[in-house]
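Here you go, one structure.
One protein chain is absent from this view; the other protein chains keep their places.
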């Protein structure tokens, strides 16, 4: 038994951190709220080989596993880097399995792909569903519905890997995207209209379509873990240097215990990334459970960490110039995308109840 | 505007505290867990006039209001006194309104009554329902179902005021009761079989049957408030006298803030007793909302206060000889009776959603 | 138990209602029309003047100082009637509610005569210059320095923060350190500062939402006359406590839940047929709503106490904790129900979601409020104080060395 990172994984992580550090992504996140341009990190991602991370080697990819992709996403999350991997990676993985002709262009990053994901059936419903435009219900995937809402990383993608009714997967080129930025300017988001695009059926199993959904869950979970890491570091540093009533505020139990609470949920989230990574590679029958658990715990961690970070900083933490609000904005939107933290939590329960009922 | 207690109310409260102090009800609560006898407080209650508190004066009662009854229940809750008023008072109120012949015996306490309550319809369901024997569902009131489960204060009652289908109210004499004590020996509880009893229809409106349900909610809420008061007093006293690392534990923020949290939810609960009392007397259209809110907040306060009380006492607070566990047992059972805290919370939402939707 | 007016209160209420009926046409709208803030402010000042003339401002101020000499219940009646009439109240709530009463308690006759009239009539708006970047929870740690010159005038340097209304205030009440060589509570004095004096700079402080809800104010060699001191040199802490007591009173008399009412949160959920029958949504809404409903009667209890001559204690701060946390939970719920559209910048919910994290710390962090209530209401022992009796100058040096 050994959960240490391999040398290659350590290298992947360090390289990601290094590559992203060449941009001031956090300052860009603030400026983008007022219409500033975000840096285009896709050339960096392509160069680093992230675009083909999950594409097999014979198709020009790196042939790596979900856990390796998560390591990159953690680094993106740490600095709010807008790299459209949550859309691209699961899409590339499906394209690779389905024998997509131009897969090498996808693996190299020359063509950017995006998953138009559908939530797979659960113990409560045998429908595949898309995000509704608004409101608590979800809508049946594809067919009559021709617009998929709130698709992560859709703006700027060329190849749309669309999961439709029954988990059928199609490649659509020429779909039109209405950009739909909300609250967190670093989160690329769009409504995808499939009317007018050309659609080709991709030969993959619905089980793969389900795994693409779960893979996206693990990636957004990993990204959240990175953001939580930064919030904890910021808050701890401030708690050591800010004094009140003659003591560093981090010496007060009310502060200390909240900071430890971030650490607790961060450690739990990290453990579940390992679980999801292991299941994704070696235990496919537990991947839905593991990915959903990772999303659930890290999603809640993201919410509480970004709030505690602001509270530890007192009034100043809620001001525009401070970085805390940028992480808070990230959390508020993230937890409501891709089914939201809530759907992932529900799936954890559903998986367990199905097993217990069997 | 004046929410102070009247002189009569102050007197009622002091008298209740005095009368109950003649019994060591807390010690009795512990002994009863091992089969000891609980003191019979009904003679005391009758003598004090509590049995007829809500019966009008011409029928031998005191003609008082829900808020006055709550004041007595707060005192009962403070010392875990097993006075069967949650069953008797709403029953007596319905009997009085319905012109029950022997009402004076009920008002004097010579005949003890009990409400076999039904939860009134909500925005989700137009059924009147009884508690299920087990499980999350509720069962339709009366008719085919001939056994009402988990009826508070049923053991020892003579007159059963049964709310059945459509909120119809009947007086049943000769029902048989299977005692069903669980976990908290001070809580009189029984399964009531109506087979074999003689049933007489009582001429009251279904709206009164609904108000009897809400009245029971306010009484169990008031009882909870009393229990929370005692827990706060116990925990604060201990936090002042127990030292660790050279300081009283109440000086540590982690302790102090938990104790203040009890105070916070206690104050909110108290305010809602006023709301329920005021609505019960002067604003009938808000009584369902007010009673449900009081039950919801005080039920949650009861749960957290009994837990914090144990935690503040450290290991010793979880031992048999300590009083903390007796209050904890009270909370664990109470919050699952009369629809539970959950049904009350749901009704708060339902009332608001109905108004908002109208 | 009675929520009705006494006959005297009912008569007063009618009188107030009649005045409002006669004058409501003269009132500006409740909110500023887009892009017209200057003119709107002027209209609000004028309206405050009319309210003052009608006896609807400074209700609890003594008659001889331009007020009505009435009690807190009458103040609440005025607030309620103004609310029901759909017109704005006074513009300068901070001045009339907290700073004026401080001047009344501690100011000299000259200060009262000069300042109270224009304050009451909205001719001169006031702001409260207490908090600093390094002195929020620990207010007695203010570092703004006022130095007494040989000519009897003071020179003020320093920075204040979280200052509401500073951008259009004429005067501010400012807490400054006048002696750094005594323990921190003892070296403070309170000053009246002309906000238009040379050396005063005001800068809007933007919040998460992007709006500037507060200001920073900078003082560079600002000259204050000798008679600018309120309540005596070295007595600043005691004077500040008076202001804070009136702050609690203003909050205690405020409308329930800072406008975060249960029914407001229920509306968007009622509109979604899936959400309104979802047990999880209903549980969350029910818990939030029950908490907020409690606050309505907490306010009535506070009023009852006031009527009995009691001053609301620090426990009234718990209502703020309940309000803010319930509002956070409510806006979270609504965003869960509505989805990303609730996070559109134009949505009222996005604004509340942005505003609430800052509100958690405004007026004292939740942690400090809980400390205060634990000590003053429950009688729990305080934490050990490391700064007791130590001269302020040494304290700062200690901190600097600890973080170096």
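In order of appearance the chains are A, B and C, and numbering begins at 1 in each one.
In this text, a contact is a pair of C-beta atoms (placed from the backbone, for glycine too) under 8 Å apart; a residue touches a chain by one contact, two chains touch by 3 or more.
All figures in this text were calculated on a predicted structure; none of them were measured in a lab.
Novice: Wait, the hidden chain, what does it touch out of the ones we have here?
Specialist: A, B, C
Novice: Which of these, B:87, B:109 or B:325, touches the one chain of the complex that we don't see?
Specialist: B:325
Novice: Given the contact definition stated above, which residue among B:33, B:56 or B:147 touches the chain not shown here?
Specialist: B:33
Novice: Check the options B:22, B:201 or B:247 and report the residue that touches the missing chain.
Specialist: Touching the chain that is not displayed is residue B:247.
Novice: With the full complex in mind, choose from A:148, A:161, A:259 or A:333 the residue touching the hidden chain.
Specialist: For the chain that is not drawn, the touching residue is A:259.
Novice: At which residues does chain B meet the chain that is not included here?
Specialist: On the chain B side, contact with the omitted chain comes from 33-34, 131-137, 150, 180, 182-183, 189, 240-241, 243-248, 252, 254-255, 307, 310-311, 314-321, 325, 328-329, 332-333, 336-337, 340, 342.
Novice: Since one chain isn't shown, list which residues of chain C touch it in the complete complex.
Specialist: These residues of chain C touch the chain that is not shown: 278-281, 283, 384, 386.
Novice: Given the full complex, what residues of chain A touch the hidden partner chain?
Specialist: Its contact residues with the unshown chain are 1-6, 67, 123-124, 232, 236, 239-240, 247-248, 250-253, 255-257, 259-261, 263-264, 267-272, 274-275, 277-278, 281-282, 289-290, 292-293, 296-297, 300, 342, 344-350, 352-353, 355-357.
By definition in this document, only the chains that are shown with their structure count from here on.
Novice: Whole-Å distance, chain B centre to chain C centre, using C-alpha means?
Specialist: 40
Novice: Taking the mean of the C-alpha atoms as each chain's centre, how many Å separate chain A from chain B?
Specialist: For chain A versus chain B, the centre distance works out to 49 Å.
Novice: Any chance you could list the residues of chain A touching two or more other chains?
Specialist: Residues 252, 254 of chain A each touch two or more of the other chains.
Novice: By residue number and range, which residues of chain C touch two or more other chains?
Specialist: 281, 367, 370, 383
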